[in-house]
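The complex is shown incomplete by one protein chain, all other protein chains being positioned as in the whole.
Chain nomenclature is as follows: A, B and C, assigned in order of appearance, with residue numbering initiated at 1 for each chain independently.
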Amino acid sequence: MTRIPVAVLGATGAVGQKCIALLAGHPWFEVAQVVASAERIGLRYGETVRWRETTPLPADVASLTLSAAEPQPGIRIAISALDASVARDVEPLFAAAGVIVVSNASAYRMADDVPLVIPEVNASHLRMVQRQRATRGWTGAIVANPNCSTAAFITAVAPLHREFGIRRAVVATLQAASGAGYPGVPSLDLVDNVIPHIGGEEEKITAECRKLLGDIDDDEASAANIDVSPMVHRVPVLDGHLVSASLEFEREVTPAGATHVLQSFRAEDRVAHLPSSPERVIEVDSREDRPQPRLDRDRGRGMTVTVGRIRPCPVFHLRLVALGHNLVRGAAGAAIQNAELVTAVKL
Amino acid sequence: MTRIPVAVLGATGAVGQKCIALLAGHPWFEVAQVVASAERIGLRYGETVRWRETTPLPADVASLTLSAAEPQPGIRIAISALDASVARDVEPLFAAAGVIVVSNASAYRMADDVPLVIPEVNASHLRMVQRQRATRGWTGAIVANPNCSTAAFITAVAPLHREFGIRRAVVATLQAASGAGYPGVPSLDLVDNVIPHIGGEEEKITAECRKLLGDIDDDEASAANIDVSPMVHRVPVLDGHLVSASLEFEREVTPAGATHVLQSFRAEDRVAHLPSSPERVIEVDSREDRPQPRLDRDRGRGMTVTVGRIRPCPVFHLRLVALGHNLVRGAAGAAIQNAELVTAVKL
Amino acid sequence: MTRIPVAVLGATGAVGQKCIALLAGHPWFEVAQVVASAERIGLRYGETVRWRETTPLPADVASLTLSAAEPQPGIRIAISALDASVARDVEPLFAAAGVIVVSNASAYRMADDVPLVIPEVNASHLRMVQRQRATRGWTGAIVANPNCSTAAFITAVAPLHREFGIRRAVVATLQAASGAGYPGVPSLDLVDNVIPHIGGEEEKITAECRKLLGDIDDDEASAANIDVSPMVHRVPVLDGHLVSASLEFEREVTPAGATHVLQSFRAEDRVAHLPSSPERVIEVDSREDRPQPRLDRDRGRGMTVTVGRIRPCPVFHLRLVALGHNLVRGAAGAAIQNAELVTAVKL
Partner (left out) sequence: MTRIPVAVLGATGAVGQKCIALLAGHPWFEVAQVVASAERIGLRYGETVRWRETTPLPADVASLTLSAAEPQPGIRIAISALDASVARDVEPLFAAAGVIVVSNASAYRMADDVPLVIPEVNASHLRMVQRQRATRGWTGAIVANPNCSTAAFITAVAPLHREFGIRRAVVATLQAASGAGYPGVPSLDLVDNVIPHIGGEEEKITAECRKLLGDIDDDEASAANIDVSPMVHRVPVLDGHLVSASLEFEREVTPAGATHVLQSFRAEDRVAHLPSSPERVIEVDSREDRPQPRLDRDRGRGMTVTVGRIRPCPVFHLRLVALGHNLVRGAAGAAIQNAELVTAVKL
């Protein structure tokens, strides 16, 4: 069986490298084009990348030549790991040329006609692409995945929202260094230290939560009426964003009831069968000190979100802790899973 | 001038060592007795302690012989850095023998007749000692300081409570390893990791906040009607507990108004003049990424609490970040300051 | 095909857990007996272990009941992850009962009649078992693997010794926290710190290097005439011991020559085909800043040693850096590979 050629945009950065690592041996896709910043055009990927994944750089990707930011013939899908500032210009070029861009960048996440998708949560939002194409005249499309901490949080609580209706949430994130890319956070800032600030992150989380949990009606999505107050922190962890949440619900809920809902949750079939979908999208761990980033981030090859410490809350109804791998469930894996979804539904 | 002889109970542990380090050169007190576990009785302090402070072990303390858990003649003040389980038995022995025990242990913190005191917050609670003595027949007393994370949080927000009335708070703590003592948390648990659990901590914070902010009337304290929901985390930081809070108030408050209240706050005179009281008990830092444990924990020799990121909250009224040195403002320094207070007011 | 039942001694510790993790799905062996300290006898492994591996605890091992320290019927091989003090008594019991004990403990490593074996280095030393059985009257045997830092170093330099004859070596180790087991090194000692001391380690390395590289003649091993001066350090790394060495040789050697020898090295066939033997036992990485523990420790599923920075030395002849996974190549993997070797050669 022939694999579908895909382009990776921003291929030399931390998320781009993770994309290439995850796509090694992918059953559907094959990396056929790699795009990086202008000064690298013409270099071979293997020569110019400072490869930092612990799995070996695949030889077929190492030998690819970095190209300019325009789709090569035959490319129908591009996975974008670009910085937002670059994505703003480059992604529309690809979309206009007929390429479906599954993007990890924030540039178009909140655009009215761009679906922001976690397949297990709101695959139906893909319908927004019809309006996007109509409005923008594209034959391709842009489909976005959320910010890395939003991804862990919403994947974990979406089933609770379905069942009990989340009204308000105060959320503390403890985010890994890899979320800032490479070189990212200086070690002088993270040895024996935490930083209670990540630029723009709190606003993104608040906004993306409302969009992800919103309804879709006739190709138009409406924001969910949920207030999320994030308090973000960078911590000395390599990978894995931990989210502690205090949740207020519309309907009555107990820790046991919430646990049951999360343990019973299964993705709809068309999503569950995607190659990147983990066997269990949510695992509830009842040990009192779990989840922990180092021990739990790699569950389901990084695509499973682990939830623990489901307990009553003196202020709202429930407290819980969720953990997701920020570079997989929160970035590269999310974009690839979206690429699989748009392929499966023949978008 | 002769200095007042004090005993340090639990003198070889992390908090005990910090007490001895802070008492070096103290203008009022001199360490005259050191008490540790039974198997060390008769050893010289300097021989048996595994000194881990970065200031040198004072020679006069090094030469003291560890004694059994009963007050030596002339001791009127004991600083207790005992574990709760030991404190439960030992502290009453001292109090019954006429010693004022200023205790960092949790054993009696929530007892009805034991004042839980942060001098800058609720020095008036010391009046509870009259009832304590009447009830228990002690000539001494037990005066407690709060848990290390409560100390940072309440020191920071008490002035806001006075002015605007805190009703509810969701609070995330990022707590340093030294809060668990030595050996405490294994490095295998804290390198590239955080732990979203500290046994009993969340319940302590909820309860102690209510007591600390309560009113005192006729030697009886009543708990404040405040709901605090803590979500605690151990992080790879040596010293300094960071607390991120989302606060709901009874009266209208703006970030500017809250900043003004915190910047204007001064302790009452009898407290401000204590040797351990910092020049400013609260410092507001307006830089967007402060406070940070490593950079800010030593302000005011560890007794100042730094507050930053005072900003609106999408769920409640305000979010902010507070930081205090857990071993100083949250433990050893707190007990010593309480010892100074009971001395100043001739309890 | 039936798998051979093996016992794991010291099954709940860090090395014991790694053994069980590595044996999951092993083609030859199946964990049939688990032994831990007396107070756990009768408990199910899954109930009592504090599992800290990131791969799931295999269900069949979880359901085993911890037994007393004597071999169950049918056990012919025991993998010992015991502390030395316990191993001293327990391992002879198993050996006397006909069990071949492949031991990671230091208790018998330096005994005259106990082979100390790295299969790729000195498989021929297994012949010492004949004398061991004759002397001790055992039908089983004890076969030891070296200390974790010795393992990385000697695996890396044995081919150089064969070719050029190592005379002297000054060796600095940067050793991971997991080498001290769990709970092991307190985080207060390893955050923002290194410790230039590990009890007994330097003496072990000096002695074990001489034994490992020694000749075997008529069932007697003679120590190699090599002087190794180790300077050991504990560093804030989870797994992976890094060894920097300055080497003096008997014969002329260049960096290029040494690189060629290491790149060409292959284990003898009977070793290369063992299930735990990596495809390449030594990988030379020519990047100027490699090997690094986090990026390189998992090569060859932890059994490959990575060598880098092969360069001239102003004092001796060559400097180089070697890295091995201390819990795999240096402990659990080493013992399992020895178990495979004694099985393959029908010891």
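In the analysis below, a contact is a pair of C-beta atoms (placed from the backbone, for glycine too) under 8 Å apart; a residue touches a chain by one contact, two chains touch by 3 or more.
Fair warning: this is a prediction, and the values are worked out from it, not measured in the lab.
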{"item": "Residue, one of C:T65, C:S244 or C:Q263, that touches the chain absent here", "value": "C:S244"}
{"item": "Option touching the unshown chain, where A:D192, A:E208 or A:D289 are the choices", "value": "A:D192"}
{"item": "Option touching the unshown chain, where C:V101, C:L174 or C:L347 are the choices", "value": "C:L174"}
{"item": "Touch criterion as defined above, residue of A:P71, A:P159 or A:P236 at the omitted chain", "value": "A:P236"}
{"item": "Contact footprint on subunit A, counting only the chain that is left out", "value": "14, 52, 177-178, 182-192, 236-238"}
{"item": "Residues from subunit B at the interface with the omitted partner, ascending", "value": "52, 54, 191-192, 238, 294-296, 298"}
{"item": "Interface with the undisplayed chain - residues on subunit C", "value": "168-170, 172, 174, 189, 191-197, 199, 206, 227-229, 231, 233, 235-238, 242, 244-246, 288-295, 308-309, 313-316, 319, 321"}
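One rule holds for everything that comes next: only the chains that are shown with their structure count from here on.
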{"item": "Chain nearest the overall Cα centroid", "value": "A"}
{"item": "Distance between the centres, which are taken as Cα means, of subunit B and subunit A, whole angstrom", "value": "42"}
{"item": "Euclidean distance of C-alpha centroids - subunit B vs subunit C, Å", "value": "47"}
{"item": "Touching two or more other chains - residue numbers and ranges from subunit A", "value": "191-192, 238, 294-295"}
